[in-house]
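Excluded from the complex is one protein chain; the other protein chains are retained at their positions.
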Amino acid sequence: MESVGYYILGVIVTIIVAFMVGMTYMGLSRKITARVQNRKGPPFYQNFIDAFKLASKETAIHHGFMHHAGPAFLMVASIMSVLIIPVLNDGKWFPNLNFDGDLIFLLYIMVFGPLGMALGAGQTGNPNSAIGVTRGLSQMVGFEIPWVMALVALMMQYQTTSLVDLMAVQQTTGWLMFSSPFAFLAAVLAMLGMFRYSPFDIVGAPTELASGPVSENGGKYLFTMMSSGSIFAFAKLTLYVDLFMGGADNLIELLIKTFTIYLIPMLYGMVSPRYRTEQAIRYFWGWPLFFGFLALVHAMVF
Amino acid sequence: MINDKNSQKIADFIKNWARKHSIWVLAYGTGCGAIEIPPTMTSRYDAERLGVRGAATPRQADVLLITGYLTTKTLKRVIRVYEQMQDPKYVIGFGSCTINGGMYYDSYNTIKVLDKYLPVDVYINGCMPRPEAVLAGFGKLQQLIAEGKANGAQKYKDDHEYYRGNLRKIIGNKYEMPLYNW
Amino acid sequence: MKEIKADLISKIKASFDNVTEKDYDGNRLDFHVETRIIPQILTYLKVNLGYIHLSHISCVDWLEDGEFEIVYIVWSPEDKLKVFIKTRIDRETGVLPNIDMIWRQANTYERELKEMFGIEVDGLVAADEFLLEDWEGLPPMRRDFDTEAYADETFWHRPGREDAMDVREAIIERSREEIPDFAKKYSR
Amino acid sequence: METILTIFIIFIAGATGTYFLGKLSGILRSVIFITTLLVTSWLFFTAVSPDVIIEFEIMGILMSWGLTPLAYVFAIIVFGLAIIIGIYAIKAMEGQRSLNFFFANFLLSVMAMFGILISNDLISFFIFWEIMSWSSYFMVVLNHKDVQRSGITYIIFCVIGAYAMMMAIMIIYSYSGSVMIGDFISNFHAFSLGMKWLLPILLLIGFASKAALMPLHVWAPGAYSNSPMSYTALFSGALSKMGVYGMVIVMIMIVQQIPDGYWIKEVIAWLGGITSAIGTLWAIKQDDAKRMLAYSSVAQLGYIIVGVAIGTPLAMMSGLFLAVMHGIFKSTLFMVVGAIERQTGTSNFTEVTGLIRKMPWTFLAALMSIIALAGIPPLGGFIGKWMLYESLMGSNHYLLIIVIFFSSTAAFLYCYKFLFGFFLGQEEKEWSHVKEAPAMMVVPMIIMAILTFVLGVFPGLILKPINDGMQFLGYVSTDNRFWEMSTIFNDWGNQVVMEPIVYTIFAIFLFFLIFLTLKGYKNTRYVTTKDISSSGEIPREDENLTFITGFMQPFFRAVAPVMKRQIDKYYTSFGKGLEALFDFTRRIYTGNGQTYALYFVIFVILLLMFRDSLF
Partner (left out) sequence: MREKATTLYIGPQHPGITGNMMVRLKIEGDTIVKATTEVGYLHRAFEKLQEKRNWLQSFTLMCRFCVPETDPMEELYARAVETIEGREVPERAKYIRVMVLELARLASFMLWYGGQNGSLGLYTMGQWSVGDRNYILDLFEELTGGRVYHMYIWPGGVRRDLPKGFEQKVLKTMDYLEKRLDDYDDLMFDNAIFKKRTKGVGIVDKETAIEHGVVGPVLRGCGIRSDIRIDDPYEVYDKLDFIVPTQEGADIWARALVRRQEARQSIRIIRQVIDMMPGGPVYNKIPNPQKWTLPKGDAYVRVESVRGEVGLYAASDGGLNPRRIHVRGAAYVHAITLLEDVLVGENIADVSAIMNSLGTCPPEIER
């Protein structure tokens, strides 16, 4: 961190990398889904075209200030998460707002965006949006509990709330995935909900709610949300890698690890119908919660 | 430095290229043509490889696919949906019945000529058009977009009175058709 | 089948007056009845004789007689017999009894009769509109409604429809065009 | 003359003046009311220091008044809220009945709270406590509606608490012969073991009933929603904190002296956790904003009590910080509801929708307070939540942290419901006449909203006095971490610096807001909420397109097998017990709370007069 200029440049590069990787992953997910479904599928860069097209839409409508600003809230959450989560182990190449990656702060900043977006969706006055938001919030209560249990277990076990410290621990002890297996299981099962792939795509379920909260967003608004989504996806994947897979030393390693993680919700989603809201919540309060408890017990005992 | 016209041209080219390869079709099966849309979208014909993909609500959609005849009751909804779509937007008339009424030429409840009510960019004829024909229709639309000729939205804006007048003629004054977008 | 039919005819005739029957080949039997006993005879068929399935309600416009013929078709899964209950009502003043308390789906049929033929159904509870929206004028399924004239008056027709010239021209024009690349590539 | 006494005299004079002169003219009443508050606040903030102690004797009992550093923190809440809510109340109460009584009572409440905070002896503490209870009770029954349920429930719980407290005071006095709090604390080790357990529990019952700790929270929804919103803001924001104040003293000063007193702390902490979870669940279910906020208050006080009960330095600090924050954002929210009720005539979510463009400033205040309530950075609520989690982790409360996290995540549901129900959704014709609340109501709300923001960026502003108070309680401040302006630390040495975070958040937000605004500025249009993509149909006029009835039904369906049966059972049995209690009290007394309060006072005075012959 020699200078402010270097710092800002690094931040921008981090965001751009996150955007590109997230978009590419989503494109690859479409491609892989297509292959499973017996078809050729769009090119992997299709999402970039879609995003660019959305950005180049000529007109847009909004239903008021909150609806107008909703995607900006979402962007705050995604970019803040990217900036807080250390991308690589040494942190030289991708500098970020280094508060040691405080996990509690991260937990809360990650819900900042969805809530802002929910307010935007609320202002549209579209019942589909409101229903989608209530579903999303309910589901969030569902998967946050096992997710927090996993995190608390880790934090307690290693007496730190800092992601950087946890990554440093893994340099000596090996991947937390193996030393805290229950926390990993709980966190991965919670991740299924976090990524909102099937069977947890209840928020924007097209056949039920006609795409839910985003049903009034088009053009630049949808573009911002799409970009934010891809950045957020990258942030979440990096978080998992940092937490459980020992972080990454270089970009290639990071890509391999994140994509491996990303395959889990994607492949599960391809062959699953969608849960109803209460079923989704109950799912998270079943096995994931049990693993969460085991993780806590594990943390207490060791 | 950079010629304004040239940069405009390049920007237009890139924009049109993106629009051409990302066509989001509104999920609205207005008529019996809707039966050939699933095959077009699914594994054998797979329109997604051309960037064609469904959109759930009009705010996100680029293309309004009029799959066949429009009854007067549907016409009102179609026009409302069309007006809620964002520019640039395109209309594909699908099937013979959108062109000249097809076999419903003497029906009291279907319109015969779609382009009196909506600015149609591409017609796909046949009853019913095969998925290949639908793909060809999308190909034609892509071609028009690339050439910058698919400007139906502008036409609709310019001739709004004309289109609205034609609509009024059918639905009379009883039905409240709010002037939302214009 | 013959015995079943004979049994049915005797039972119906014993319970209702002014019933004339007409026998057909196969599993079909017609009864011509008065309009007012329609609910009773249908209830009787459903409750006492096992004709539990209302298959169809149709209406034929006999313009020259000035009457509508309403046909109720019921079916018994045990007898394997289709029974047609036919009745005639006046085109202008006729009122049909409501039978949707016997079979719920009759409600839909009656809504359609009301809208398409303008037949009043006594005691029908349903929304005003069924298939048409803001329809004014003659109910369209009446035979004196001229759909072609209405269409000509209301809608545009693309010129050239008479001999389909435009389509032919389009086909010729189309055949001169280059086949698009992707069509070459992907069409089977 | 001593400043403290001056403040009291001004309060009493102000209350009397408000009541009697207010009958002459409304303006005079407002002037007296606001002058009283302004003068006393000014005196408090400028002239009162925590050192001065005055002692005097009434009826042979030594009274000792003085402001401890701990009480100073609470006094800040009381006076800060009182002045802001006072300004708000003048406009908000316009045109309502018995205003003289309201404003006089308001002043009495503030005075009583101040009295509680300065009392160093148990007798005056108790007297002020009772004054506070009565005055708040009169506010609950001010509207003369639902007196039977809300009013009687409230006074019964007041009395339960007061009896428990009084019993404790009697015991203390009869054992040690002194009513000084300081004496009691220093002599506590001399009590027998049974007394050592009984006294704190009695006192805790007394305080917990005011802080609405489960199972003593039953009165809260009715009382909060039944009093005028201008008072509920004070009620929930400041008055309930008096219970917390008492609990802090008991938990830290007394419980620590009990051998195995650890268990009391654990039980109270768990009660606090469960209170927060159940309060949250009930809050989500409410369709009326007042009741929702009431249950939300119960839940939030649960967090505070958890922090206080855990008692590690960080936990205590988080508890006190949350107390301050809760005072700010909850009173803002009650003020918002008051404003909405004033402008629309209802506080029910299912009736009001789409006010955002009619009442933008109110919305802003509500938004900021809700973000603070939800604990989302960068506003002040986050600091408290952060410290609470860190302290729970530092003290190894594995499961409690999950309970707290559950309730604070579930709190998002009612937070969203509050904003959505009032401000978002369809803009209906029915409410097209609604105007923004008058400036005198909006400005206090906005000031409070800004406060939540300022405290979020610079928590040190309030952490400094809290730290002083904690030193008074016996916490040794080892490093300077407690009064760093913008940084918060946990027990393990991790830290969060708020300032750069806040700046980054605002930078990103503004960047994208500008991007969204400027990109295609000319072609971006505002459209009404009637022009939604409702599947191509045009909605009919009489159709309700706002989704608010049964808002979180799927969530409740999911929690039903886990929670619902137990809650129901608990509540029905508790309700039955409560009704039996009602009947019992009604048989003894006339059923009128005011009469009963009089009996009670006489009883207390008699006891005090004949104390020598009794013990």
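As written, the chain order gives the labels A, B, C and D, with residue 1 at the start of each chain.
Note that in this section a contact is a pair of C-beta atoms (placed from the backbone, for glycine too) under 8 Å apart; a residue touches a chain by one contact, two chains touch by 3 or more.
As the structure is a prediction and not an experimental result, all values here were calculated from the model.
Within the whole complex, touches from the chain that is not shown fall on A, B, C, D.
Only one residue in the set A:G27, A:P199 or A:P288 touches the chain that does not appear here, and it is A:P199.
Within the complete assembly, A:N128 is the residue of A:T14, A:S29, A:S78 or A:N128 that touches the hidden chain.
If you put the missing chain back, the residues of subunit A touching it would be 33, 36-39, 127-128, 131, 198-199, 201-202, 205-211, 270-277, 279. In the full complex, the hidden chain is touched by subunit D at residues 350, 428, 430, 533-537, 539, 542-554. The missing chain lies against subunit B, touching residues 26-32, 34-36, 38-39, 42-44, 54, 56-58, 69, 71, 73-74, 77, 81, 103-104, 106-110, 127-128, 130.
Everything below uses one rule, namely that only the chains that are shown with their structure count from here on.
When C-beta pairs in contact are tallied for each pair of chains, A-D comes out on top.
In terms of the distance between Cα centroids, subunit A is separated most widely from C. A separation of 70 Å divides the Cα centre of subunit C from that of subunit D.
Each chain gets a centre from the mean of its Cα atoms; for subunit A and subunit C, those two points are 57 Å apart. Chain centres here are Cα averages; for subunit A and subunit B they lie 36 Å apart. Not a single residue position of subunit C touches two or more of the other chains. Residue numbers of subunit D whose C-beta contacts span two or more other chains: 523, 527, 530-531, 533. Chain pairs that touch one another: A-B, A-D, B-C, B-D. Listing the residues of subunit D that touch subunit A in their complex gives 354, 356-357, 367, 371, 374-377, 382, 385-386, 389-390, 393, 396, 398-399, 401-402, 405-406, 409-410, 412-413, 415-416, 419-420, 424-427, 490, 492, 494-497, 500-501, 504-505, 508-509, 512-513, 515-517, 519-520, 523-535, 545-548, 551-552, 554-555, 557-559, 561-562. Put simply, subunit A touches subunit B in their complex at residues 30, 34, 37-43, 46, 49-50, 52-53, 56-61, 206, 210-211, 214-219, 222.
Subunit C makes touch with subunit B in their complex at residues 132-134, 136, 140, 145, 147-148, 150-151, 154-158, 160-161, 166-167, 170, 180, 182-183, 186-188.
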